[in-house]
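Below: one structure in structure tokens.
One chain of protein is taken out of this complex; the other chains stay put.
Presenting subunit A:
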Amino acid sequence: MLDFTILTDNFGTYLRGFGNTAYASVLALAGSFLLGTLLAVFRITPVKPLQWIGTAYVEFVRNIPLLLVVYLFFLGLPSIGVVLSPFACGTLGLAVYTAAFIAEAVRAGILSVPKGQMEAARSSGLSYGMTMRLVILPQAVKIVIPPLNNQFINLIKNSSILSVISGFDLMFYADRIASDTYVVFSTYIFAGLFYLLLTLPLSYATGWLERRLARHD
């Protein structure tokens, strides 16, 4: 069954991959959250050109495979003379791709905040931007936490795309261990456990955040 010597013999290798996957995930998570929120705000502003940019981005990016988005950075950028590390390309691709989904989740959250909140804030003289930042988004975030959790879990798992472009992530090293030892089953089972080590605490943390933010309702 499970060959534990795979884990003990290659622990350092697993750990390196795990570290890189965690690092790529955190960077992409922060990047996609900021970009996604910005795009969501673009899509609902009264400013038409911003709406177009937001809509075009979301519809383009979420409707092509993640692999192609990553290739855009990995193969596309060098053709205009910009060469980034595979790790950077993979992380950027992840952030850009996930942002499209986060934008839709955040937009739904913003739209579910009662209209009266915007009216009350605007009628007190706050600008549209301040109202968004201080009144609407803090309420939207609360609503958006469960769907965001989904997106973040997807992001962590999707980070295995880095292995395709030699991004030194967990999956990349798992592939390497498998081809060195020919012990395929155990190698990937342990890789899977390392992914759970990232995704399960994330779900737990968002669940906690959700309960904490709900306490004044």
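One rule holds in what follows: contacts are C-beta pairs under 8 Å (C-beta built on N, C-alpha and C of every residue); 3 or more make two chains touch, one makes a residue touch a chain; residues count from 1.
We take it that contacts and distances are computed from a predicted model.
J.: Have a look at "Deferrochelatase", "Cytochrome c oxidase subunit 3", "NADH-quinone oxidoreductase, E subunit" or "Amino acid ABC transporter ATP-binding protein" and point out the UniProt protein name belonging to the hidden chain.
T.: UniProt lists the chain left out of the view as "Amino acid ABC transporter ATP-binding protein".
J.: Of the listed residues A:2, A:34, A:64 or A:120, which contacts the missing chain in the full complex?
T.: A:120
J.: Which of these touches the unseen chain: A:2, A:15 or A:134?
T.: A:134
J.: Which parts of subunit A are in contact with the chain that was left out?
T.: Answer for subunit A: residues 114, 116-117, 119-127, 130, 134-135, 138-139, 142, 213, 216-217 touch the chain left out.
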